[in-house]
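Omission of a single protein chain aside, the complex is shown with its protein chains in their original locations.
Per-chain residue numbering starts at 1, and chain names A, B and C are given in the order in which the chains are listed.
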Amino acid sequence: MTQTPRDPNFEQRVRASFERQAAMATFGASLACVVPGEVVIELPFRPELTQQHGFLHAGIVTSLMDSACGYATLSLMDPGAAVLSVEFKVNLLAPARGSRFSASGRVVRAGRTLTVVAGEFRVLEAAGEAQMAATPDATGALVAIMTGTMMAVRDRSGVVD
Amino acid sequence: MTQTPRDPNFEQRVRASFERQAAMATFGASLACVVPGEVVIELPFRPELTQQHGFLHAGIVTSLMDSACGYATLSLMDPGAAVLSVEFKVNLLAPARGSRFSASGRVVRAGRTLTVVAGEFRVLEAAGEAQMAATPDATGALVAIMTGTMMAVRDRSGVVD
Amino acid sequence: MTQTPRDPNFEQRVRASFERQAAMATFGASLACVVPGEVVIELPFRPELTQQHGFLHAGIVTSLMDSACGYATLSLMDPGAAVLSVEFKVNLLAPARGSRFSASGRVVRAGRTLTVVAGEFRVLEAAGEAQMAATPDATGALVAIMTGTMMAVRDRSGVVD
Partner (left out) sequence: MTQTPRDPNFEQRVRASFERQAAMATFGASLACVVPGEVVIELPFRPELTQQHGFLHAGIVTSLMDSACGYATLSLMDPGAAVLSVEFKVNLLAPARGSRFSASGRVVRAGRTLTVVAGEFRVLEAAGEAQMAATPDATGALVAIMTGTMMAVRDRSGVVD
């Protein structure tokens, strides 16, 4: 469900902002797909991001869905608007076990101030296998889902994109 | 509201499990306080954990509250039970700006299988200042709150504490 | 995405349980559709169910999605299991304005104890118009979405279906 961007440079803005998210670089995450209203981020497994049982920490899973949802929102924003997370809720469906993961974020309803978003976190490659391509409709094992609210901020000093 | 632990070794179990959470070490987080039903984790600010505006990433904020809530739950568990996160919801109240933060997790209602938890994430020291001590009742600026559900898992291979 | 029921009498169990939900009768709600893993409930507008601006109260919207999600879960349960709501989160996207509404609930992931569900609440008929049929894929205006967790309860006295 591609939506209409209000800024023709939406992809460039999203990619430039993602580059400034130091946490994404620390995790080893990369931006796989940016279309209006939907963004996919990929992450290879790293043992230094795990919880005590060796799975990816739920907070890492959340970080990626939050960024994907935030950038899905930004992709539909007018120039000059920045996006902040208001709230999100995550349901964890299965342990994050695998060698590569994808986090997608998609706009459910865009508003001038508030945007409702939905995220999914999936196993892209099981440990030792190459299973499927990284597209928004990837059908790998579902690890977690998110629903959240993003807020557009305008004219706030130091807060852009 | 201290609660009664079912395992006298609760603190040792929590501390040993925390040591195995590689993500916590990667973030630079440390366990500040473990009492039955409540756990506090501290985190110094690190630029490599930020989002695009230079604040701590909401997923990092979530990671710490999730771990604190999980360990608050584990502190009340019988020996042999492990704890997994079922779901959580986070409301972000203010940007995570500061030089030191605390994440607390507390058991609202403990059940044999499901436990309801509440978390708070606060600024412990503003940038450049030493403001207050790291105790469960710290009254620094509130950055985020969490409510969630934790599940006890028993007799699952490879999943302990 | 039809799923496989574990009880061939699933529809009869859902319908009999729905009949015992006095709140649904009080609201004037009816069961429109029961398939394995998905249930749709319909509600005509009633002024006695509104909030102060004349829209359907958010709690009524929630009630219907909660029942739809609970019965979607029950439709996949083995005989003897009852279903209780553990938690749900609702995002309100638009005022519940219209003459007829539908609430759908669908199982995202079924487990033996916990099931993750998703609900939608839509306008089925605008005030004064007949817009669309009551099917799970109805495409009317989206009023609210829910994600939640349901729990199977077995062998608890007085709690069935």
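Throughout what follows, contacts are C-beta pairs under 8 Å (C-beta built on N, C-alpha and C of every residue); 3 or more make two chains touch, one makes a residue touch a chain.
As the structure is a prediction and not an experimental result, all values here were calculated from the model.
Colleague: Which candidate, C:86, C:110, C:124 or C:152, sits in contact with the chain we can't see?
Modeller: Hidden-chain contact among the options goes to C:86.
Colleague: Check each of C:58, C:126 or C:142 against the chain that is not shown and name the one that touches it.
Modeller: Here the residue in touch with the unshown chain is C:58.
Colleague: Tell me, which residues in subunit A touch the chain that this view leaves out?
Modeller: The list for subunit A reads 86-87, 89, 113-114, 149, 151.
Colleague: If you put the missing chain back, which residues of subunit C would it touch?
Modeller: On the subunit C side, contact with the omitted chain comes from 17-18, 20-23, 25-26, 47-54, 57-60, 62-64, 66-67, 82, 84-92, 95, 158-161.
Colleague: Of the residues in subunit B, which ones touch the absent chain?
Modeller: 89, 91, 93-94, 108-109, 116, 118, 142, 145, 147, 149
The criterion applied here is as follows: only the chains that are shown with their structure count from here on.
Colleague: When subunit A meets its copy subunit C, do both sides use mostly the same residue numbers (more than half shared) or mostly different ones?
Modeller: Shared-number fraction above one half, so same.
Colleague: I'd like the angle of the rotation relating subunit A and subunit B after CA superposition, in degrees, nearest 5.
Modeller: For the C-alpha superposition of subunit A onto subunit B, the angle is 180 degrees.
Colleague: From the C-alpha centres, identify the chain that is farthest from subunit C.
Modeller: Ranked by distance of C-alpha centres from subunit C, the top chain is B.
Colleague: For subunit B and subunit C, what's the span in angstrom between their mean Cα positions?
Modeller: Once rounded, the distance between the two centres reads 34 Å.
Colleague: Once you find the CA centre of subunit A and the CA centre of subunit C, what distance in Å lies between them?
Modeller: Inter-chain centre distance comes to 29 Å.
Colleague: Which subunit C residues touch at least two other chains?
Modeller: Only 89, 149 qualify.
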